[in-house]
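For this view, one protein chain was removed and the others were kept in their places.
Each chain carries a letter (A and B) given by its place in the written order, and its residues are counted from 1.
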Amino acid sequence: MTHGETATATHGTAAPPLLTARGLAKAHGRTEALRGASLELRAGEILAVTGASGSGKSTLLHCLAGIVRPDAGSVTYAGLRLEELPEKRLSELRRTDFGVVFQFGQLIPELTAVDNVALPLLLAGTARTEARARAGEWLERFGVRGQEELRPGEMSGGQAQRAALARALVTGPKAVFADEPTGALDSLATEEVMTALAHTARESGTAVLLVTHDAQVAAYADREVRLRDGAVSPLEVTA
Amino acid sequence: MSTRHILLGLLASGPSHGYDLKRRHDERFPQARPLAYGQVYTTLQRLVRDGLAEVDGTASDGGPERTAYRATDEGARELERWAVEVAPPAPFVTNEIFAKVVVSILTGGDAGAYLLAQRAAHMGRMRELTALKTAPGADLTTVLSADYALNHLDADLRWMTTTAARLTTLTTEVRTA
Partner (left out) sequence: MSTLTSDLRLARQLVHGSDRKEWWRIALTAAGAAAATGFALAAVTLASVPAGYSVSHFHGLLTGSGTRGGVISGLLLLLVPVLAFLGQCARIGAVHRDRRLAGLRLAGAAPGQVRRIAALETGLACLLGSAVATVFSVLFVLRLWSGPTAVTWLGFVLVAVGVPALGAVAGAVALRRVVASPLGRVRRVAQRTGRGPGLLFLSGLAVLVAVAPLALNERHVAGNRLDWSTPLTVFSLVIALGAGVVWLAGATARFTGGLLAVRARTAAPLLAAERLRDDPWAPARTHAAVLLVTVAGTAFLCVRHAMLTDLRATDPEYRAADLAYYTTGLDLTGAAVLVALAIALSGLAVGTAESLTTRRRTLAAQVAAGVPRTVLNRALLLETALPLAPALLLAGAGGLAIGIWYSSLTGDGSLPWTALLVAPAVYASCLLAAATALPLLGRSVRPGELRYV
């Protein structure tokens, strides 16, 4: 087996772009986190964004997911310019079309695992019983079994992150934005969480933007984009 | 890596002939370099010469004639000794990547560009191995051997990242030495 073969085999044919960012710039006070970053997230692909700490990875994710507005540049999703949408519409978009996973903190500590996963469905107007039933199915799909009624603090880190993935995917989003989703986990839990994410995303055709500093996590992606000093190094986009 | 001992180990479960040993080796160590049949044959002959294995018999089963081998008592003892012996931790640092970087600096080439290309190749191989181990139905042997390689590639990558960040200092050092 030669090295070039399977790297292109998984996602050789380029799918149409789902999300396009052009010339993003964003400063936090005096530090410029992004200076003209451009990239494409294709439908159904897993794209890793790597780079040293402070290279602007998280800020890029926040801009792409419509969590913050860039100072300059554009983010286009389904013909919409995200930086021009009002906050209410952005919030709705994040709820329905996107899912987010952070290192931790996205699960509400007072809610049980199943209620946490059911929350996006409740917000979309699904009845509580049905929302809980569907949330239960998603938890099972992520291998969180028999822990539905536990609160995040009572679960192991890996289990909690899998519940967080279930919450991000339960509405059937087009894209999931994951910011160091395994940052607080050991290698075995990392493997479990990443396998679950990769499998489910491929099964459901969900695109994943995966921000990580860990090469072994980035290896779950189909493609990698490296950030340096707030921009994508042109040499370092690998497919 | 001692092919002798691995073949002795495979013989421990019972007499076996050369082709069978090769097949079982490639199955058990899926990501290793596949054994050449010739290598199996010469190694078996050396084992017999050293008294660690002996010929068990010859059978044809209607096909070509095959010689079956089995481990001797001495072979079993040698295997036992080897299995518990600590492998020497990196006795010689043979680092092809580092050698290329130094040569590239000496000849005035672009070491940074080389490291980037090497990094991309490493990442490609890591994606390949990850796909292999996460494929549905992958057995634990595959997962563990892929993990072993992934961890080593990851270590290489980290080393390359720090080296790339310190290329200027390295260039000065190599050129003045």
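Everything below uses one rule, namely that contacts are C-beta pairs under 8 Å (C-beta built on N, C-alpha and C of every residue); 3 or more make two chains touch, one makes a residue touch a chain.
The shown structure was predicted, so the numbers you read here are calculated from the model rather than taken from an experiment.
A.B. asks: Indicate each shown chain that the hidden chain touches within the full complex.
C.D. replies: The chain that is not shown is in contact with A.
A.B. asks: Of the residues listed, A:A43, A:L122 or A:M155, which one is in contact with the missing chain?
C.D. replies: Looking across A:A43, A:L122 or A:M155, the contact with the absent chain belongs to A:L122.
A.B. asks: Would you indicate which residue among A:A15, A:A43 or A:V68 is in contact with the undisplayed chain?
C.D. replies: From the options A:A15, A:A43 or A:V68, the contact with the absent chain belongs to A:V68.
A.B. asks: One chain isn't shown here. Among A:Q106, A:Q161 or A:T182, which residue touches it?
C.D. replies: A:Q106
A.B. asks: Among A:E92, A:D214 or A:D229, which one touches the chain that has been omitted from the display?
C.D. replies: Looking across A:E92, A:D214 or A:D229, the contact with the absent chain belongs to A:E92.
A.B. asks: So which bits of subunit A touch the chain we can't see?
C.D. replies: 28, 58, 62, 65, 67-68, 88, 91-96, 98-100, 102-103, 105-106, 108-112, 115, 119-120, 122-123, 127-128, 151, 153, 167-168, 179
Just so we're on the same page, only the chains that are shown with their structure count from here on.
A.B. asks: Give the list of subunit B residues in touch with subunit A in this complex.
C.D. replies: Interface residues on subunit B, with respect to subunit A: 113, 116, 119-132, 134, 150-151, 153-154, 157-158, 161.
A.B. asks: Can you list the residues on subunit A that touch subunit B in the complex?
C.D. replies: Contacts found on subunit A: 3-7, 10, 52, 195, 198-199, 215-216, 218-222, 224, 235-236, 238.
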